[in-house]
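Starting off with a structure, shown below.
The complex is shown incomplete by one protein chain, all other protein chains being positioned as in the whole.
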Amino acid sequence: MKPPVFKYLAARSLDEALALKAEYGDEGHFLAGGQSLMPTLNFRLSQPAALIDINPLTACAGVKDAGPQGLSIGALTRYRDLERSAPIRDRLPLVHEALPHIAHPQIRNRGTIGGNLANADPASEMPAIVLALAGRLRAQSRRGERWIEAAKFFQGALKTALEPDEMLVEVALPAANPGAGSCFMEVARRRGDFALAGVACVVVLDQAGRCAQARLALCNAGETPILAEAAGASLLGRAIDAAGADQAADLAQRAIDPGGSIHASKAFQRHLAGVLIKRCLSVANERARRAH
Amino acid sequence: MTTRSFGAPIRRNEDARLLSGQALFVDDIELPGMVHAAFLRSSVAHARLRSLDVSAARARPGVVAVYTAEDLGAYFAPGPLLVPPPPIAGAVFNQRTQVPLAKDKVRHVGEPLAVVLATSRYIAEDALADIVVDLDPLPAVVDLERALAPGSALVHDDVGSNIAARVRQSRGDYAAARKRAGHVVARRLHYDHGASSPIETRGVVVSWEARANQLTIWDTTQAPVFLRNGIAAMLGLSERQVRVIAPFIGGGFGPKIMLFYPEEVVLPWVAMKLNRPVKWIEDRLEHFFATTHERGQIHDAEIALTGDGKILGIKDVFLHDTGAYDPYGLTVPINSQCTLLGPYVVPNYDSTFTAVFTSKPIVTPYRGAGRQHGVFVIERLLDIAARELGIDRAEIRRRNLIPAEAFPYNNEIIYQDFTQLQYDSGNYEPILDKAIEMIGYRDFLAHEQSRLRAEGRHVGIGIACYVEGTGIGPYEGAKVQVQSNGKVSVATGIGTQGQGHFTSFAQIAADQVGVDAAEVDVVTGDTDQFYWGAGTFASRGAVVAGNAVNEAAKVVRRKILKLAAEHFECAEEDLEIGGGKVSLVGVPGKSVKLSELALKANPMRGAVSPGTEPGLESTQYFGPPSGATASGVHAAIVEMDPQTFTLKVLKYVVVHDCGTVINPLILAGQIHGGVAQGIGNAYYEQLVFDEAGQLLNASLADYLLPTALEVPRMELAHLVTASPLNPLGIKGAGEAGAIPVGPLMAQAIEDALGLADRKIELLEIPLSPNRLFELTVKPQ
Partner (left out) sequence: MLTDPQEIAVTVNGEQYRRTIESRTLLSDFLRHDLLLAGTHVGCEHGVCGACTVIVDGVAVRSCLILAVQADGHAVTTVEGLAADRNHLHVLQDCMRECHGLQCGYCTPGILMTMKAFLDETPAPDEEQIREALSGNLCRCTGYQHIVDAMMLAAERLRR
């Protein structure tokens, strides 16, 4: 399982990276952490003409405080650094909670958030989290830059809105509302495996303890991460109790079309989505209540 | 005086090298001019091979040669039958063995079509894509029952059906027993084992030195002697010209004892043709197709009992998936057939199996070697009978155990070693009692379970018994030598794949010749160091080779004493051996070192009396009349999430009897490893084939090996009934941990989820969250 021949190009600057990507288009893959790319190369599932190594672009890594906007995470930030980041822990508890579920430490030591998001595996955790947080992703190319809403970024299994000459450079995530409660849960066959089903949930309660905002994003419920909008809407203005959670879960289950796999049939994935939504809402609700 | 080694948990001799990355594995071999092999493998499961065009591959820079079946010429031949069918009356066996490279027909995904030799493996893989293959797909034979239905595609056209074998064995009169029965339980059960998945895949390095007229093969094989003999014969060489070395091997577990794999047959031929060393290291993707598996059986089984749960008889009819070829004979299904009887008195037994050819990789033994399937059937039938008769699960087992006075106990039917299945020794009730005590069985069922259930936790308990025929023949040999530098060396023909032979065999020899086990250097798996042997399989290494080491060491001990007595001019009874020397009892300071005696035994001058053998050395062989019977009971408490069906093992107990124990630390490791594989088999691992015979999960991302988070901490206890079949009293232990885990988990999960109340039975392995969902949650 050795990789095929490719031209290796190390980008010394963002400009160089973008120039190379413009030149090679779809035939040039960015090599960031390599934790998703290298297995596809070793299996020869992918045979790009060029690998553009962007690991030298350390300026594209790091967590920056974007003030009231939240946090700005450079696309080349390694998951390892996100795990150890105090701002992430304090201001983005949903991200912090999900990180131990993403693969294993050795993978997180190299894997980058940008690489993981751009790979857009429907079973991956971070896309659902970014969707739940209504994050925005900045793409850059020689033609300029643009911001893409999370909901528009993920377009299909392994397919994003990125044009062939674009590079994902930044992930902007609004910081958690101080009164919010969030929760991430997934069911996987083994710790670190892709989720059979996963839920990323953020709720905000009003002074009376009723739901003022609820966002539920699901992993592995379709070709992309799915925002369960009807489910979230159904919770507005009411207490997030068992009945409310049941109803939300039911609505979400009706809205999704999981792909099924050898590890989980569509029916089982649908069932798990419902189970996790109820459990997640319960925890998020409790956390929101405590935050008040 | 040296402390006694045998029985002590001493640390392993081989560890320092392994821990510092200084142990030689096959892929570590680097030879000047070495070329690298990659095999083009079939991407379809069943097809006529119309043509292969390798011209573009041959033209690629860096490619040294490309060969197909055509190029092999007269060398092309189906492999030998490794294990003939046992002498069972009326047995039908259709021998069809694998070929080195496919010709005319392809019979499973991954079957080799051509071999590319290049200056690097990278380039060799590049060249595979250059080869143009014309395959005419045929319907794949995947489902065992449909394979036997009229009109099915045939894996081997000339057999006329997909029947590889049909064997019936019986004891007593089941039909009569059934008539007398107070209760009968009949069920269909499915058991699927999996891919052994050692962390080191297979590999072969071949060096042909034309001027020295010598062929050296490094191979991850568990059977170097047979490989040497077979390859020498195939190549028309003398056995003396061929050396097979199985160096450190990264896990065997059975499939590495399959012999004359296509790669093993093709590469020596290539090496001689090219006159350059050749290396082939199987990658993980290949491993899923190119190395053998153990897979599934479907049992229609029936147990007849008295009203109070005593077994009157069992009838079992089963189908066994043997894969595209059957070079390993009937070892796996015969083991299923025999091990089904377990530690129980089964006065009447009627078992018939049909081994079925399928369009899938070959099935050969993998740790347990078919015993799992049989144990699953009997243990589940007993569980169901217990529930239906209102008898406790442990109690129904107790009522049927072979009593301690009944040994040797003859089950009459023929076992994998071609002799009658005779249990040499055992004492099963204390094992069951110990397991019951250690797991807290009674208290759990009386109090704990309901207490935890009241807290909303879904917990359950399981207990399962098994016996395992181990230590079978034919024989092994060993040479023990005290060298003139005082070092002791041991050589034996079997190989080592992690079982600690470098230490356990040292312990055996050390006690006999009076040195520390760390002073004993053990060589295994090198046919130049020891000529004869069968191999490491069927939990027999310690028993058979270990006893051979003992026999040889005993002779050396006698030589030492004789020579020392001559040296001191005293009687042998006045001498004691220990600490690397021989001393006169009661006379401090009067001793002679073993090295001095060794020198004396190999004089440079002078005359010796006729019949004297030089040195302090002996080669001895040991062949048991039949296999020694190990046994055990596993028990576990599990917790299930009733909605996600995630499994957590809260407590796991093994009580095991493998006779006399050589090294308790090594033994514990073997049990732990076996249980871990059993847990993988029960709940995580499954080879998923589709209707076209494609393997859908050929990667470690989707073929799920348990990690440190899925394998629980295990508590072990050992009881000992020494085997009367060998002087050391030992029984094999290598496979035991893996055998009863499937039925144990099924039983415990049923209990945890309260499935009995819902009239749902778990009659298959593997289970998984998805499968439990399908079985227990009504679809909406």
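First chain written, first letter: the chains are A and B, and each begins at residue 1.
In this section, contacts are C-beta pairs under 8 Å (C-beta built on N, C-alpha and C of every residue); 3 or more make two chains touch, one makes a residue touch a chain.
These figures come from a predicted structure and were not determined experimentally.
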Touch partners, limited to displayed chains, of the chain removed from view: A, B
Per the touch definition above, residue among B:G500, B:G525 or B:P766 touching the missing chain: B:G500
Residue of A:M1, A:A66 or A:A151 touching the missing chain in the full complex: A:M1
Option touching the unshown chain, where B:R211, B:R605, B:R713 or B:K759 are the choices: B:R713
Residues belonging to chain B that touch the chain removed from view: 11-12, 14-16, 18-23, 25, 27-28, 30, 61-62, 119, 122, 196-201, 248-251, 253, 281, 283-284, 497-500, 665-666, 668-677, 699-701, 705, 707-709, 711, 713-714, 737
Positions on chain A contacted by the hidden chain, ascending: 1-8, 10, 31, 34-35, 38-39, 41-43, 51, 53, 55, 80, 100, 103-107, 109-110, 190-192
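Going forward, only the chains that are shown with their structure count from here on.
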Centre-of-Cα separation between chain B and chain A, whole angstrom: 44
Touch list for chain B against partner chain A, complex: 121-122, 125-126, 283-285, 643-644, 646, 684, 688, 696-697, 699, 701-702, 704, 706-707, 709-710, 768-770, 773-774, 777, 779-780
Touching residues (chain side chain A, partner chain B) in the complex: 1-5, 39, 43-44, 187, 189-191, 193, 196, 262-265, 267-268, 271-272, 275
